[in-house]
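Only one protein chain is missing; all other protein chains are in place.
Coming up: chain A.
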Amino acid sequence: MSLSRSPSPHAGGGWSSPGLTPGSGSSTPVRGYSPNTLAPNSNTKGNSTWAAAKAKSNEVRGYPSFATRNSGFFSRQKKKISNQLPSFNGHQSPHGYVDKDVYGRERWRSSAGGARGTLAILLRRSRVRILLGVFLACLAYICLWGPLVHLYRRSPLGGGRKFVIILGSNVEGGVMELKGAREWAIERNSIHNKQEYATHWGYEIEVVNMLAKKRYSHEWRESWEKGDVIRQTMRKYPHAEWFWWLDLNTWIMEREASLQGEIFNSLDEMVYRDINDNNPLNITHPLPEFYLDELGRALEGDGRTDSLQMLLTQDCSGFNLGSFFLRRSLWTDRLLDAWWDPVMYEQMHMDWVHKEQDAFKYIYQSQPWIRSSVGFLPQRSINAFPVGACGDQNDPAVHYQEDEHDLVVNMAGCTFGRDCWAEIYNFREIANYNNRSVWEKVHDAISSAFEGLFGSGDSAGE
């Protein structure tokens, strides 16, 4: 029974509490009532008690019997408190109507004390809900967004697993030269750079050890391990489609640029098959031989994007295989097979200074079946050079352009009289700057502004 309940009035007026005299307010009323025991008293004294109480109530508004009792905080406040507290007894709704189907709905409304209270409570609750929702959304974003994006990029829709980056490391390691701190630094940094990129886009990465092996040493097939390694990688990733060979002395500059977005979604616009567009080697194209079929004599192969099986770039001196793509296909199997042949190698190994690159250049010219499936990309798309390779003047066709955000820089030829580590370090810094996160950009902007202010104040002081 609620404490706020006042003693029940009797039918004839007054109440059954015994011994209530006008001055006796300090005594605690008997809680509950037991008419059996107290009835005789109340019957005899009922009228006088009632009259006295009535008189008292004229002086004090409210409940006369308690007028003198509000000495404690709780006694004083309990009415207010209890008014605000919900009551769970089946009060009648203010509209005098109870929806039986949704039993209990009105209990909130009725006890909340009018529309304002209802709104307040709803507001309070919805605010909590909104806050909770926002919190959960943030949590989900933090915990799930990354994995979801990653999952998407690895899925067939994202297509990340169609690409494998093959990075040749440990070039001639352990046999031809001793590795110094700089070589180790190049290797460590370069591998990390590609791993980061591959992880970001869901690509596969295969770091291959190009340790000089006896079976590749001179008079045998030095430097043709590239082909073997690509074949092994193709076996290892049976679901991948494109295999991207990268030399160790390369740097991926744009982590946020995917291969699909940069190259493969617009392959037919980017690729040129007619080598006359850029022909530093002066290769005869198309082939003039009358006995070849139309495909063999075609200027642009069959013109279909899906027949492209190899994508490479040309630098100032012709084909460059520091960064190129191969697509899994019968054609590629045959190319990797035809690339090295002992009879050719025996005759040419002294002339082929760039080994497998020169051999490819040779078979591209001598065997017509290769041409129709080879496509050339603009050099800066996957193989930009630093100034110093292919000329010391900045050539926008060849050299890295920072404001155009080229994807890859290849420090081609840096082992010949240039400083590989210095170049890689330089491009790593540029790449780090380009790949700053939003927060870092904001931070940089603020700190530079602050610095500007500070600097101007400093100069003013001087």
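Everything that follows uses one rule, which is that a contact is a pair of C-beta atoms (placed from the backbone, for glycine too) under 8 Å apart; a residue touches a chain by one contact, two chains touch by 3 or more; residues count from 1.
In this section, contacts and distances are computed from a predicted model.
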Missing chain, UniProt name, options "Vacuolar protein-sorting-associated protein 36", "Ribonuclease P protein subunit p40-like", "Spindle pole body component" or "Galactosyl transferase GMA12/MNN10 family": which is it? "Galactosyl transferase GMA12/MNN10 family"
Going by the contact rule already stated, which one of A:D333, A:E402 or A:E429 would touch the omitted chain in the full complex? A:D333
Hidden partner interface residues of chain A, rising order: 86, 88, 90, 104, 108, 151-152, 154-157, 161-162, 238-239, 241, 289-296, 306-307, 327-331, 333-334, 337-338, 341-344, 347-348, 362-363, 366-370
